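Worksheet: the structure to be examined is printed underneath.
Showing just some of the chains, left in place.
By letter and in written order, the chains are A and B; residue numbering begins at 1 in each of them.
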Amino acid sequence: MVVHFGGDYNPEQWPEEVWEEDLRLMKRAHVTLVSVGIFSWAKAEPRPGTYEFGWLDRVLDGLAGAGIAVCLATMTASPPPWLSHRHPEILPEGPDGVRRWPGARQHFCPSSPVYRAHAVRLVERVAERYAGHPALALWHVGNEYGCHTRQCFCDGCAAAFRDWLRARYGTVAALNDAWSTAFWSQAYGDFAEVLPPRTAPTFPNPAQQLDYLRFADDALRGCYLAEKEVLTRLSPGVPVTTNLMPDHKPVDAFAWAADVDRMALDFYQDPYVPDDHIRAAYNFDLMRSARGGQPWLLLEQAPGAVNWRPRNGPKPPGAMRLWSWQAVAQGADSVLFFQWRQSRGGAEKFHSAMLPHGGTDTRVFREVAELGRELAHVPEIAGTRSRAEVALLADWDSRRALELDSRPSTALHHPELALAHYRPLFEAGVACDIVPPDRDLSGYRLVVVPHLYLLTAQNAERLTAYVRDGGHLLVSFFSGIVDACDRVHPGRYPAPLREVLGLTVEEFWPLDAGAALRVRGGLEGTADLWSEVIVPEGAEVVAQFADGDLAGRPAVTRHAYGRGTAWYAGTRLAPETMRALMDDLRTAAGVAPVLPGLPTGVQATVRTGPRTRFLFLLNHTTTPAEVPLPAPMTDALTSTPSGPVYRVSLPGRGVAVLRGE
Amino acid sequence: MVVHFGGDYNPEQWPEEVWEEDLRLMKRAHVTLVSVGIFSWAKAEPRPGTYEFGWLDRVLDGLAGAGIAVCLATMTASPPPWLSHRHPEILPEGPDGVRRWPGARQHFCPSSPVYRAHAVRLVERVAERYAGHPALALWHVGNEYGCHTRQCFCDGCAAAFRDWLRARYGTVAALNDAWSTAFWSQAYGDFAEVLPPRTAPTFPNPAQQLDYLRFADDALRGCYLAEKEVLTRLSPGVPVTTNLMPDHKPVDAFAWAADVDRMALDFYQDPYVPDDHIRAAYNFDLMRSARGGQPWLLLEQAPGAVNWRPRNGPKPPGAMRLWSWQAVAQGADSVLFFQWRQSRGGAEKFHSAMLPHGGTDTRVFREVAELGRELAHVPEIAGTRSRAEVALLADWDSRRALELDSRPSTALHHPELALAHYRPLFEAGVACDIVPPDRDLSGYRLVVVPHLYLLTAQNAERLTAYVRDGGHLLVSFFSGIVDACDRVHPGRYPAPLREVLGLTVEEFWPLDAGAALRVRGGLEGTADLWSEVIVPEGAEVVAQFADGDLAGRPAVTRHAYGRGTAWYAGTRLAPETMRALMDDLRTAAGVAPVLPGLPTGVQATVRTGPRTRFLFLLNHTTTPAEVPLPAPMTDALTSTPSGPVYRVSLPGRGVAVLRGE
């Protein structure tokens, strides 16, 4: 076991004489794992049915010889020109019927049987040939599913969508009911009449839109599963995964978790976004939680700048190391980059690489090699696990429904709202899992629901039972409003949560852009974005609105229910106000931080193995910080054995990994 | 006669067991009129040529039994899925050829013969069945024509446009002349060559664009008239209308006025737009004026929040009542809402309804029921009329031409410019009619022309004659510039108005964004947006530009002409400067406010019947106001008879209705 280090390796971009240098420099950088072949379809199958694997044999043999493991791609992420030339029907179409043409990548309709057949045929050849290769460690299916082509609206998709609906609803009557088609004269007489939600004169049916988002995700997953079936069949025992993307609405990571052997993520922190490491932390926790705490793989990050933002800031000295260790601290068992050697041409030639255009005598290569050395120094981290007392709930269905049009406010975005709740936990040094609402919650002291606009009665009952049995729950506004078909739950808002929250919401009162409110009472501060008319039905008022149309009415409530307590926030609290609320909740729930007395801006996490406990300290500020340890530990990163450490001095962007029992 | 109260009633969204509760609660809310069937096509004709009216019989019978009248829709606003499935050619297309697909509503090409044939066939069945129904009070054709599908550019429309042009111009030579096709090598050899103004490399021919706007309006009206013909034939005597929209460029309300039996409007005030009640007032006055003062119908408004703006603010307490009474005060004989019962699903489930998701124990339902009670208390208001001494001219042709591309400034928008002139009249408490330029103006003391960029020589002569005969006229800049074909009138600007205004404009001088000018002289203040080089030819200078390139040149002029006076403003005066000018004009013209000494923010209007005179006082502020009455009146809203009132105390958002002789 080892925390893997490496990156995407695209030798087909270079003459073979370069490959030897690649191996030499990979060893110098302590590379242990590379992803190969992600965009090799055109090279491996240059003409339909003609395969050329000799070059790849030499690449993999070389890597095996150097002791470097391979995450081998199925090569299907970017169909070769001959395929779309012969079968233009595989090209995806937008809601306006505009075709997405080749010239970039991911130009395939996920429902296309022609694309799938060609992909599967290729994967069979690849799996046959390399199933037993000594370098093979992991299969990498496709690449960043849904990154560019999130939904296709072509006639082929329309037909596949109808099949999907038939399977889901059985009858047209059930479909009409689920989609509320009595509204706006939309009742279908036959499945044949149903279409994707293409460009329409105004808001298309929201349930149709929601189902199309689900269908499109399933279509992507169908592509993945068709390839996985081949791999499982021809290469049994080798784990299969695919690299997911963060905050990625098209792909439900919780749903896909069941179908991958390892969760795997590509994450690109933006150096020019303040506190982007908190967004990273949220996504890392989600990866770790998705498969019940199993370590996950960071399959891609940038060693320095990317090239696809408007202005691509480089990672300042130390930042790449810090953010890499952050992934490990939050459960990653690999630190991989896009890509090994910076391309000379093509659309990502200005994306930084482990080995830059400037070669080895560069800051980037030096930092890369040093990080490789460090990671190789603590192989025992691999496989260790973390544990959290707090769960934050997230749900793709709910996010997709929330972000449709025709809502009370179009300013509600899941990632923002979720981070607003996650941030005070992160800053308090509290470990947190990110889980779906159907997960067993009994092990958590505190459950936070930033919003679950869409919440089934069944899941609402799970939350209710959780509190009844002694749990502490925080629910924020506009939760529990609709069922799985985006139909408002009968009964007053939020019908399925009224009992546990001890209140009803009589009226939504979304705030105008730029408007803010004060809250006062047991909590003092400000809020914006949303307010609402809360009528307590057992809940006590924690804070009230202090001004605006709802002055004097409840803003935050608390409800003793069963053996537990349920809080409710009917507005978006400003960061510092949310922090104060979360502090109260943690106290009430008895949630402890990983380390008491943590300086501001320092992240602390723990990973525990059978014999060893690792404490990670990460200084996300640019100024030094002192961290006292409750008990002496040893420094795991120094190459010479150190004595017991009672106190850690972290420079700006500094990292410490401490070993304890 | 009664001022009707009610809303859209969509029972097809609910199981029949709910209908009984509907009737019961409608009575409780004093509902007298509901619009039924607006989106019932798919329910009434679930398969081509198969009609199911049993459910509607039960609905209408129930309403009749409860004494509630019905505004029965022709059901053609949203074609059912089977129609567009079998006839995709009915779907409209954008200027870029992108089809507008089903899934929302209004997905029909207004020129489509297939759509019209199916619509007419349905209307025949509906009219046959319900012509004699006791509940039937009014026919509601289509719904919000041109709301989403304003223009279609499909080949069918191209053919219809060619027919329309043949009828309008007769010969290709006349078309070429009208469209100035000698410019840019656009001369047509045959009508067959003419197309809609689809996406072009740059500005399409402006006369072609203008005619296409006229044609598209006529196509919508053609849909309306085809249905109206059926209703008039099969259901003689029952009035026919359709709900227009405010500030709505696609539909010329003055032109449609001749074809409806009652003007009817949907108006949705935005609680987050300051002074949106002034926009409402402008549109209400237009409705009242369009058919010569005949009371009009408010067919839709929201009881609370809507759901189609980015952030949908609710109406704060009292606002819904205030704005409803505002409509009545300005001539409405009905106060209807969208919709009776809030939908559980579909694209408008978060649009407020008379009966909210939260049921009857809600602020919204209480305010609704109370308003219903109030309106029922003063049935004599219905049918009464108002009278104005001021006319503000508006013209769809001119607006459409003004807002085309390739003008001196793209910052000239009709609704803004019109409101800038209307606002000081409204705030001064002056009654105002909004009329087209071909209306008889002899009864007005003052005529205001915010702009009539397009003005025929004939209508210019009407304005000239109006002043010659003693009228007072204010014309603002960029009026009288082009003829009906968007061709500049020969002679110096503004050629057809030079005589009455006593000036010529040598050069337009549009101001840059953010630029402002001072004016001084007989009027002191600021201006922006536009300036121009005015050369007096008999007019005297009221104010000059005080700075900028045109410092010292005339900004506002006055011309004694015949027995009247014509003012001219060559710039956009700031609100307070415009108010000062308008005060001078009113004094000169002898225009009196409805009530002297009206507090700021209080609106006063009068409606007069054969025996009774109603004075409406509406406090649009949130602070109390005192209004002294010139003569004692009685309070029409108190349930117990009150004595004579000499002075009215209005709370914030308060309403008073006073009765006099």
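The rule is simple: a contact is a pair of C-beta atoms (placed from the backbone, for glycine too) under 8 Å apart; a residue touches a chain by one contact, two chains touch by 3 or more.
In this text, all values refer to a predicted model and were calculated from it rather than measured experimentally.
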Full complex copy count, 2 shown, is 3
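Quick note on the criterion: only the chains that are shown with their structure count from here on.
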Between chain A and chain B, what distance separates the C-alpha centroids? Give it in angstrom.
49
Complex contacts: residues of chain A adjacent to chain B:
96-98, 179-190, 192-195, 197-208, 405-411, 485-488, 490, 492-493, 504, 506-513, 533, 549
Using the touch rule from the top, collect the residues of chain B that touch chain A in their complex.
10, 12-13, 39-43, 46-47, 75, 77-82, 85, 92, 98-107, 147-149, 272, 304-305, 307-308, 310-314, 316-317, 342-350, 356-359, 362-364
